[in-house]
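Complex shown without one protein chain; remaining protein chains in place.
Every chain is named by a letter (A and B) in the order it is written, and numbering of its residues begins at 1.
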Amino acid sequence: MELLVASAIGVLTAAGIYLVLRQRTFPVIIGISLLTYGVNVFLFASGRLAVNLPPVLTKTAEGYSDPLPQALVLTAIVISFGMSAVIVMLALVAYLSADTDRIDMGAEKGEEN
Amino acid sequence: MNHWILAPVLLPAMIAALIVMFARHEVERQRVISILGTLALCAISVWLLMLAASGAIEVYEVGNWPAPFGIVLVLDRLSALMVLLTALLAIAVLLYAIGSGWDARGKHFHALFQFLLMGVCGAFLTGDVFNLFVFFEVLLIASYGLMIHGGGKQRLRAGVQYVAYNLLGSTLFLFALGAIYAVSGTLNMADLAQRAAEMPADEAAILRVGAVLLLLVFAVKAALLPLHFWLPATYSLTPAPVAALFAIMTKIGAYAILRVYTLVFGPDLSVMDGLVGDLLMPAALLTLIIGMVGILGSTELGRLAAFSAIGSMGTLLIAIAMFTPEATVAALYYMVHSTLATAALFLVVDLMTEHRPGAKGKIIPSPFHRYGGLTAALFFVSSIALAGMPPLSGFVGKLMIMDAARDSDLVWWIWAAILITSLIAVVGFARAGSSVFWKSAQEAAVEVPAHDDARQSESLALTATIDIIGAQVVVTELAGPIAGYLNATAGQLYAPAQYIGAVLRLEQG
Partner (left out) sequence: MTLFLIVLLPFVGALVPALTIRAGRDVCAAATGLISVTALGLLLAQAPAVMQGEVVHARLDWLPWLGLNANFFLDGLGLLFAGLILGIGVLIILYARFYLSKTDSMAHFYTYLLLFQGAMVGIVLSDNILMLLIFWELTSLSSFLLIGYWRHLPEGRQGARMALAVTGMGGLAMIGGMLILGDIAGSYDISVILENRDAIQASPLYVPALLLILLGCFTKSAQFPFHFWLPHAMAAPTPVSAYLHSATMVKAGLFLMARLWPVLSGTEIWFYLVATTGLVTMVVAALIALFKDDLKGLLAFSTVSHLGFITMLLGFGTPIAAVVAVFHIINHATFKCALFMPAGIIDHEAHTRDIKRLGGLRRLMPVTFVIAAIASLSMAGVPLLNGFISKEMMLEEASHTVWLGSDLFVPVLAPVGALFSVAYSFRYIGHVFFGPVRTDYPAKPHDPGFGMWIAPAFLVTLVVLIGVASDAMVGDLVATTSRAVIGSSELPYYSLKIWHGVTPALFMSIIAIVGGLVLLSAHRPLERLWRAISVFEAKAVFDAVVESIAAVGRRLTDGLHDGSMSRYAGVFFVTVLAAGGLAYFGGAVGAPTRDPLPIAVVPAIGWLLLVICTGCMIAYHRNRFLALVLMGVIGVIVSIGFAYLSAPDLALTQLSVEVVTIILLLLALNFLPRETPRESSQGKRLRDAAIGVVGGLGVGGLVYLMLMSDFAQPTISAFHLENSKTGGGGTNVVNVILVDFRSFDTFGEIIVLGIAALVIYAVTETVLRGETGRRLARWMPPEPGAGDRHPLMMVVATRVMMPIAIMVGVFIFLRGHNEPGGGFIAGLIVAIALVMQYMASGFAWAEARQRFPYHRMIAAGVLIAALTGIGAMIAGRPFLTSAFGYFQIPPMEEFELATAMAFDVGVFLTVVGAVMLSLESLSRIARHAGETVNLEPMDVMPEETETPEKETQ
């Protein structure tokens, strides 16, 4: 199981990095989202893995998975949601006003608004 | 439990919420609320500084849960200083934004401004690494909004880059935290400090990775080479008041480095064996060089200011990277200077841009329609400050850093870098200034173009700028007492036992 999770995170990260290095805003955003998945699972994994041990207190449970990383990941998910909303919107208006969705702005450097 | 420690975080948040709630449509009302709130923040932070000056370390356990299980805010000399610096900068910048009418060129300026203050103060006060992450995000997302305030093709595109780059930074932050928690099992800095000290050597690798990744996160904020690439475009295209406020944002990176790598992963922590300093110092030297060379190379005022910001961050990080009490005193003094000087320069550059409609911020001769002489004087003074020429705080700060560098084994490199880059900066500023002001002196004054937004008062903007420069004069005048306070601050930083004891409620005897 650990191997699966580790490799999955690795795959997500690799793909994310590759996409972030593209030239257009859209793939970059997708790439960042993949990285976010990766890091969320990573953070979650920092509490180690457990099956059928949800951190909900019951009389019968013989143990619980680490709740703290889960709380952290929850916060992280929310925050990254807000962030990606902003960057999506920003990419959109940037495209609408500049008529290009290139993320590099070398060519027009120096020209004013 | 002193509730005032919470105020710098809670007050701006409430102010912002109130603005959104009740003043969404009336700029005037927003301005009033915003100013009142910021003034209150100033007052509170002055009082907090006096509190911290006594040397006591005040801990505030949010939610009444003891550290390390809950989140604590910690007020020591350093955090008090940073909060005060933030508040003072904020009020001046706010006045400028109002005076120049920048705040009316888009929606929600004041709300975002206040939220940014909340994030910044929170980052300075928190004693919990994950909470630090949260506040980083708060101030970042607010900064995104402020950075693209007013819109414009170039600005929006630069905004996309700025956001994207910082999202990478935030992701890295989480990776670092995951790694750190996975071995140490804690998030509280003081607790982490203890655990890092007792960390069994054969578990060190992951912790080291976490520590170094964290350093890189802070390095992004502090615009340390080679993670500074987000800065030039962002700062040169950001609305001037925002850029001026960003002067404190780079310092957050510097603060975090100083805090974490003296308290948690201290310079003599066995598992790190000085790795942090070794990574930091060369990068800082390069940052200084790139920044100052950039001043000479710039063809636009905005980029000139941006690169001088990088340069002064380089100088600051050199001082930090030495990780000795003396160097830290110098670093802190220079940090105060650099914040004010950078902010002032951005505002002056804005004045130069606004009053030279012909030039569009380029470094070319073009007539002023107003305030030519005054702007020239202001530019002269703020260049002197940033180039580190006497008589302003920049020179004193550089002297202190060079003096403290004596014991470093890189002393010759440091001195050479600082002195040579100072010369480059002087030449760069002289070229820019003389071609902007002297060449254009002869040309006749032109018509005053009516600016798109009404409701602006030039005099307020000018006053705000002059205030920041005046603050530098004060900082220079009072160098003695300030150095005294900073000396005590460095003392606290390099004797973390007190901090740890206060946070973890250890009865230290």
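By our rule, a contact is a pair of C-beta atoms (placed from the backbone, for glycine too) under 8 Å apart; a residue touches a chain by one contact, two chains touch by 3 or more.
Every value quoted in this text rests on a predicted model; they were computed, and no experiment measured them.
Asker: Specify the residue from the set B:222, B:385 or B:400 that touches the hidden chain.
Answerer: That would be B:400, which touches the missing chain.
Asker: Can you say which of B:168, B:245, B:335 or B:348 touches the chain missing from this structure?
Answerer: Touches the omitted chain: B:168.
Asker: Among B:51, B:216, B:460 or B:473, which residue is in contact with the omitted chain in the full complex?
Answerer: Only one listed residue reaches the unshown chain, and that is B:216.
Asker: Which parts of subunit A face the unshown chain closely enough to count as touching?
Answerer: 1-30, 33-34, 37-38, 40-42, 44-58, 64-75, 77-79, 81-86, 88-93, 95-97, 101, 103-106, 109
One rule holds in what follows: only the chains that are shown with their structure count from here on.
Asker: Where the centres are mean C-alpha positions, what is the separation of subunit A from subunit B, in Å?
Answerer: Using C-alpha averages as centres, the distance is 27 Å.
Asker: Which subunit A residues qualify as touching subunit B in the complex?
Answerer: Within the complex, subunit A contacts subunit B at residues 20, 25, 28-29, 32, 35-36, 39-40, 42-43, 45-47, 68-69, 72, 75-76, 79-80, 82-84, 86-87, 90-91, 93-94, 97-98, 103, 105, 108-113.
Asker: Show which residues of subunit B lie in contact with subunit A when the two form their complex.
Answerer: Answer in residue numbers: 130, 134, 137, 141, 144-145, 148, 151-161, 163-164, 167-168, 170-171, 174-175, 177-179, 181-182, 187, 233, 299-300, 360-361.
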